[in-house]
Structures are given as structure tokens and as C-alpha cells.
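Encoded as C-alpha cells, here's the structure I'll be asking about.
Omission of a single protein chain aside, the complex is shown with its protein chains in their original locations.
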Amino acid sequence: MTSPSSDTGAGILRLHPDGTASRGSRILGIVVLVSVVVFLYVALVASAPDKSLDAQGQLVRIMYLHVPSAIACYTAFFVTAVASGMYLWKRTMGWDALAASSAEIGVLFVALTLLTGSIWGHTTWGTWWEWDPRLTSTALMFVLYLGYLALRRAVLDPTSRAKQSAILGIIAFVNVPIVHYSVDWWRSLHQTATVASLDPQIDGLRLFALMFGMVVAMLLYVWLMMHRFRLAFAEAALEAKGLDLALAERRAEARADGGTVPPSVKTEGAS
Amino acid sequence: MADLAAESMLRDAAMVVGKDLRLEWRSRVTLSQILPFALLVLILFAFALDPDRRILEEATPGLFWLAVLFSMLLAIQRAYAVETTDGVIDALRLSDLDPAGIFLGKAAGIGLHLLVLEVVLFIGVTVLYGATPHGGLLVVVTMLLATAGLAAAGSLYGVLAAGLRVRDTLLPILMLPVVAPVLIAGTEAFSAAYANSSGDGWKWCGLLAAFSVLYLAIGIFAFEPLLEES
Partner (left out) sequence: MDAVVRFRAAVCLLGRFPALAGVDLDVAPGEIVLLQGPNGAGKTTLLRACAGLVPVTEGQADVLGVDLVADRRPVRPMVGLLGHATGLYDDLTVVENVRFWSKAGRSKRADADAALARLGLDGRLADVPVARLSAGQRRRTALAILVARRPRLWLLDEPHAALDQDGRDLVDGLMADAVAAGATVLFASHELDRAEAVAHRSVTVAGGTVNGLLAGSAQEVPVG
């Protein structure tokens, strides 16, 4: 097993030459798989359905997917913000890779949150969308981080991209509570009594199911992060190697144009 | 030391906003293009909603701020289009202008243009939608505070997008989620003013004030690195 030579804060994560898996991630993957199966059993079979609803009663179980994925997406964006700050402090590309990977996975979880939230809402409201404050601010957060990903795609220079998206990553997270607070307050003024907000009625086994669900979501997040981060890390290492090649080509061009490589430059291979 | 830094920051801001106002006076882009656009948006709203004036009148607070937001995107893009032509941005980096001062100057320029747009839009909704406002002070304060927040956020995101080829499509997607709270707060404050029940309206102004202060602070610190990378 090899690890990239440049200093990038990879820590204990080691890259497998054939892919992004490792013993650690395989073990974790099995743990996640088992937990998901157990969780699904607890959530979908063992815990009691909401007695007030009949056919929809079963569908309300979707909240067991909704709340954990919401937790996961907030965690992901928090990690992005912290990693962004660390990049601005330490200026090593590993932090940038961490921030970007976490944002991507976060966007995935937000989409899942919105989807499951809409389905859950359907069981309570009968319609697919009722401008529930939490779902609405989640939708805004979705677009906010799509913008972050769009910025990353728009900047070509790696250092520039890292710096600009780091600043955006922090500011975007600062926006999240502002958006939440304003939307919450706004809806509290306008919400009619018939539209209930999505709140799980939790007790006993249901509470356990929810808590377990959150743990499962976090494990899933970590597992996805391991792979995505390693991929980003490998891409950065590849870019660094490409750079060495480009430097050699440029110096060859110098000799071809009749110049000479200056004496202070170390010969290739000595770096 | 801090006083000197603040003084030079404000002086540079004054230089930049003076230059931007002079540019506007010469080119008349806001006057001849963005202003008509804003009025056009008001007219298009009437086509989209039932021209029965009740609906338009009731929705006036929201429609006003929507028109402001759309015009704001153009104003920000224009503000930074002049800085990204012909090596001007290099000249800005090479000059001794305090980047925080440049930020405040650009924000002030955008803010002044927005205020002019808002005054015209206000006349527009009063005439076209038949809304008659009470609570004039609340309306004025809301406009000033919301504009400060929009201008500060706009100046910051504007420089972020400025150097990119895709800036025209990226800026809206970056800015609009960020200024959604301003849209909500502005609409609520205007609704309170129009309904003559100003109590809640002032609380929304508090939110606008907090938003503005936050973005002015962020901009003062974050502008320099973003200017370097543009």
C-alpha cells in the first residue's frame, strides 16, 4: 500500500493502489450494511405505526429516513465549514479535498432529506409540499450548496479554487442559521392551524429507532466520506505528478529554443 | 493605528464610490437599462397575476422586493463588469487602495444605485398596483437597511464571481439563497407598514440590520483574498 508523498493531512488513511477501499473502510462498510438492515427492520416492522392514520400510517415511517438524513447533511456542511477554515489556516490541499467531498455528500443527503420530507409531509398534509419551515429552509440550503459545487467547477486553478471555495464554504454555513431563523419566523406568522409541522411523536421503541437511525446515517456518511475523500486526494496527487511532468516538458522546450536551464535548478529526480 | 487604518479605508471607499458614480454618469447604464428593466418586471408581474388589482395590491410588498432582487443582480454584475475589463483588476491590486475600502466603495455604489431603483419601483407599485402605504418611516427604514444588506452581500459575492467566465449564471445562484432572508424581512416589514400595524415590522428591521452588519463585517475581512484570486 502506498500513500501520496505530499503533505496533505491524510493522517491514518492510506490509499490502496487499486482503489479507494482499505481494511478499515471494508470493515466499516460491513458494519454500515448490517446496521442499515437492523435499522430498517426496527423502523419499518418493529415500531408501531401512527394510530391516527390508516393507510398512510405505514408511510409515516419514512420519517425514520428523513430525520437521520437531515442530521447527516447538517453534519456534512459543518465539516465543510470547519475544513474550509482549516485550509485557510494551514493551506494544505487535504483540507480542501475534505471540504469539497463533504459538501458533495452533504448535497446528496439534502436531496434525500427533501424527498423523504415531502413524502412524510404527504402523510400528514395530503399534499406534496406545504411550505413547512424546516423543509423550506432545507430547500434553500440545497440551492446554496449547489452554488458551492458550481463555484468549484468554475475555477480551474487548484489553489485559487481551494481559496475561493474555502471562503464560500464558511460563509455558506453562516447563512444556514440566518435562513432557518427567518423562514421559521415567517411561517410562524402565516401558518394556518390545519397545516401541522413535521414533528415526530417519539416514545419508547420509536425513540430508539430514531436515535439508531441517526447513528446509522452518521456511519454511512463516514463511509461515503472515506471513499470520496480518498478519490479527491488521489486526484490531487495525480495533479502534482502532472506538474512535475509539465515542468520537465517546459525545461525541454527551453533547451529546444536555444536557452539553457539555469544552474540553480535541481536536476529531475533530486526533488 | 486602528484609527489611521479606518480613515484610509473610508477615504479609499470614497474614491471608489466617486469613481463609480462618475462612470454611471458617463455611461448611464443604470438609468437607461436597469431602471427600465425594473419597471418591466412590475409590468410582467401584472401579466402573470390576474390583473384584478386586488391580488396585485395585496402582493405588493413581495412583488416590490422581488423586483428589487432581480434588478440587484444586474446592478452587481454591472458594478464588477467595469472592474474586469482591460487589466483594471490588476491595477486595483497594484494600487495602494485598501481592499476593505474597495469593498465598502463598491458596496456603497451598488447601494446608491439600488436606492434609486427602489424609489422608482415604489412609485411604480403605488401607481400600477394601487397600493397606498401607511407607516412611511417604517418603509424608509426598511429600504435603507435592506439595501445595506443587499449591497454588502452583493459586493462580496460580486467580486467572487467577477473573474469567472460563468459569472453571469453563477452570481444569481450564489446570491439569491443568501438574500432570501432579506426578501422575507422586507416583505414582512412592508406588509406591516401597508396594513398600518407596524409592531412586527420593526422587529423585521432588526433582522435586516443584523444581516447588514454581518455582511459588512464579513466583506471587510474576506474581500482582499477574493480580490487576489479573481
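We call the chains A and B, going by the order they appear; numbering starts again at 1 in every chain.
Please note the rule applied: contacts are C-beta pairs under 8 Å (C-beta built on N, C-alpha and C of every residue); 3 or more make two chains touch, one makes a residue touch a chain.
Just so it is clear, the model here is predicted, and its values are computed rather than measured.
Although it is not drawn here, the omitted chain touches the following shown chains in the complete assembly: A, B.
Among A:I30, A:L189 or A:A254, the one in contact with the hidden chain is A:A254.
Across B:S27, B:T169 or B:N196, the single residue that touches the chain missing here is B:S27.
When the whole complex is considered, the residue among B:L39, B:L66, B:V82 or B:I173 that touches the unshown chain is B:V82. By the touch criterion stated above, the residues of chain B touching the omitted chain are 12, 15, 19, 22-23, 26-27, 82, 85-88, 90-97. For chain A, the residues touching the chain absent from view are 156-159, 239, 242-243, 246-247, 250-266.
One rule holds for everything that comes next: only the chains that are shown with their structure count from here on.
Residues 156, 160, 164-166, 170, 173-174, 176-178, 180-181, 184-185, 188, 200, 207, 211, 214, 218, 222, 225-226, 228-229 of chain B are the ones that touch chain A when the two sit in their complex.
If you check the complex, the residues on chain A that touch chain B are 140-141, 143-144, 146-147, 150-151, 154-155, 160, 163-164, 167-168, 171, 174-175, 178-179, 181-183, 185-186, 189.
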